[in-house]
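This is the structure I have questions about; it appears just below.
This view holds just a subset of the chains, kept in their places.
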Amino acid sequence: MINGERTIQRPLRWGMIGGGRTGQVGYKHRTGALRDGTYQLVAGAFDLDAERGRDFGTNLGVSGERCYATYQALIAGETAREDGVDVVSIATPNFTHYEITKACLEAGIHVICEKPLFFTVAECDEIAALAASKNLIVGVTYGYTGHPLVRQMAAMVAKGMLGEIRIVDMQYTHGFNAGDDTDASEAQVWRTNPATAGATFVLGDIGTHLYYLSEVVLPELKVEKLLCDRKAFIPSRAPLEDHATVLMHYDNGARARIWVSSVNAGNMGSQRYRFVGAKASLEWSDSHPDQLIYEVQGEPCRILHRGMAYLEEDSLALDRMGALHTEGLGDSWSNIYLWIAEAIDAKMRGDEAFLSTHRYPDLKAGTEGVRWLENCVRSAEAGAAWVDFA
Amino acid sequence: MINGERTIQRPLRWGMIGGGRTGQVGYKHRTGALRDGTYQLVAGAFDLDAERGRDFGTNLGVSGERCYATYQALIAGETAREDGVDVVSIATPNFTHYEITKACLEAGIHVICEKPLFFTVAECDEIAALAASKNLIVGVTYGYTGHPLVRQMAAMVAKGMLGEIRIVDMQYTHGFNAGDDTDASEAQVWRTNPATAGATFVLGDIGTHLYYLSEVVLPELKVEKLLCDRKAFIPSRAPLEDHATVLMHYDNGARARIWVSSVNAGNMGSQRYRFVGAKASLEWSDSHPDQLIYEVQGEPCRILHRGMAYLEEDSLALDRMGALHTEGLGDSWSNIYLWIAEAIDAKMRGDEAFLSTHRYPDLKAGTEGVRWLENCVRSAEAGAAWVDFA
C-alpha cells in the first residue's frame, strides 16, 4: 500500500524539457511525479516559445529564472547551481530524445524520457555506455506498466498459474486519426514525419507500450521471428503507418499477434492484452484497468479486482486507493515515477544491490522497444516478410 | 417479423444423415428446422450404430421403417416412396460430405450440409455442376449468419454508413481443446485426423464461419493476398492446427486479421467481428448476439438492439422474439433453415427470379469456404508465406 510516505532520502529536484501548455503528455508526467512529494518541479524548458514557456512554468510554480528558453540553457543554468536539478524529464518530439538525453547525461543529470526512446539501437547502446560511465539512470515512461494488476499478471505467470505460455494477443488501437491530417495538430504533424518521428508512427507511438508490457509479464520468452504488415490508410502518412499487424514466434513455440492502429474508427477500448497458457489465460485492458480476467479452462471465469487481499503481494504493495475505488492512468504513472526515483536514489547512494533487483522501465526497456521497432520496419520493408529477430 | 406463418407451399419432407444421439450438432439442425412447421422430420440414417439410430429416430417421432442403417439405404428407401424426402441434412464427419451429397443429388434429393463443405474446390465445382443439372439446391449451415443483426451490418455497410472499409478483425476461439486428446471424444478424434477432417482442424471447423460472415457483410470486397500461420500446440494434432492466424489484403486496400483457435484456455467469448471503415466501425459477437456496437469516430458509441424500430428493414424482417427478449443460436439456425426451404420451394416452383436475389448460404458460399481453406493451407505449408488468393 502506497500512502505517500517517502521511500527515498530526499525529494528529487526535477526539471522538464517539453511538456508545455499545448503538449499532450506534459500533465501526465507532472501528475505522475508530483503527487507524493518525491519530486519537486524546480526548472523547465517547457516550450519552443520561450515566453509562453516562462508564463506556463511560473503558473506551475517554477521560479521565472529557472524557466529556460532551450534545453541547452536549462542544462547550463542548472549545472551552474548548487541546487540544480537531479533529473529531467524529456517530453519532446522523438527526434530530439537522443540529443537531449546525451546532453543531460554528459552534464551529470539523470534522465526520464518518453517512448520511443531513440531512433536506433546503436543510439541506445551509445547512451547506455555513457550512462554507465556517468553513473546515471535513464528511465522510460511506459506509464501503463505501473498498474498494480500488471505486476499481478507477472506474478501469476511466474508462479506457473497459466502453464506454459502459448499465445499472446495484444492490441493498442484508437480512431483519432481516422480522418486525414488536413487540420492536424502540431503533435500529429511531427508524429507522421519520419524526420521528427523516426521510422514509425503508431508502432513507436503506441505499439512500444504493448511490447514492453509483454516483456514485464513474460520475462522468460524471447522473440525468434517477427512479421510486420503495416499500412498508411491516409496516404500522406506514408512511409509511416497508421495501422500495423505484427506476428511473432517466441523461442518456446508461443505465438503472438499484435494490432496497432490509430484509424480504428470510433474505438475507445485502447489497450487490450491476453496471455494464454496451457492451463489458463489472463486478460487485461487499460480501459477498465482495475479488473483482471483470469480464465482457467473448465472453470468459471474469474474477475480479480485491484486492491483485494487475494492478490499477490507484488500487486498489493502498489495499491493506492484501496479496493472498490478506481485508479486511473495517473496512478500508474506515479508508480513509474516513484520506481525511477528509487533507482536514482539508489544510484546516488551507490546501492547497486538494490538496483540489481529493482524493476522499472529502464534504459534496457527503452532499448528493447527500439530493437522491436527496427525489426518491425525491416519486416515491413521486405514486404511484410518474416525476419529473424535481431 | 417472423411469426410462424408458412412462406412456402407445403412443409418439406426432411431426412437427416448423422446427427444422432451422441452427436454434437444434430439438435442444432432439428431445432433450426422444426420450430415453424417448414420441415417435417420423416426419415433418418442417424447413427453408424443402426440399432441405436433406430431407437433414437423413433424417439424423435420418425417411424421405425424410415430409420435407416446407412445413408445409401435411406436414399434407396426414400426414393422408392411416393412421399419420400425432399431434402436431407448431412451432419456427419467432413470426409463423408462429398460422397453423401453426390449420392443425394443423383437421387434427386436437395441437400443441406455441414461446413466445411468438402475437401477441395474441385469437388465443389463438380457438385455445382451436378446440382445445376439436377435442378437441386445445396445449402450450407453457417448457422450464425441467420441472426438479424448480421443482416443489419450488411445493410449498414451497403448504405455506406461505415465509409470505405479499411480493417476487418475476426476471431472465433475457445479453449475446449487446451488439453491433449488423451480422452478425446469421437468428434474430436475425427476432427484432428486429416483422413476424416480434411486438410484443417480449427480453420475448417470454426474459421469458415468467420470467412462466410465477412462475405455476407462485405460482398464487394475480394481477397488478393493471404498469409496463414498455423500451429498444433498439442503435437498429436499436427499436421492439422489447433491455432491459426490469417492475414488478408483486400482488393480495395483493406486489411484483415483472423484468429482461430481451440486452445484459447478458458475463453468463452467465441466469435467476435469488427468491421472498420473510414467513418465508423461495427462490432458484433455471438456471445451477446442481440447487441450491435456502432462507433462513429468522434461521436458517442452506440449500441443497437435486435428488434428495435430504428434498425434496417432487412434486419427487422427476421425478428422472432421482439426487442427486449433475447434470441439465441437456435433462432439464427431457424432462419438459415427457413431461407434454404424457401430456396428449395422456389426451385420446385421453377422460380429462378426469386432465386436470383434470394440470399442464403448456398453452394457458392460453401465453395468459397473451401477455397479459403485451400489458400490458408497453401500459405501455411509455404512457411506462413504470403500467397495470391486463388
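By written order: A and B. Residues from 1 in each chain.
Assume a contact is a pair of C-beta atoms (placed from the backbone, for glycine too) under 8 Å apart; a residue touches a chain by one contact, two chains touch by 3 or more.
Bear in mind that the values here come from a model prediction, so they are computed numbers and not experimental data.
> With 2 copies present in place, identify the total for the complete complex.
4
Here is the rule we use: only the chains that are shown with their structure count from here on.
> So chain A and chain B are the same sequence; what rotation in degrees superposes their CA atoms, nearest 5?
180
> In whole angstrom, how far does the Cα centroid of chain A sit from the Cα centroid of chain B?
Centre-to-centre distance between chain A and chain B: 44 Å.
> Considering the complex alone, what residue numbers of chain B touch chain A?
Residue list for chain B touching chain A: 162-163, 166-167, 169, 175-176, 178-179, 227, 229, 231, 233, 243, 245, 247, 253, 255, 257, 259, 261, 263-268, 276-281, 294-299, 301, 383-386.
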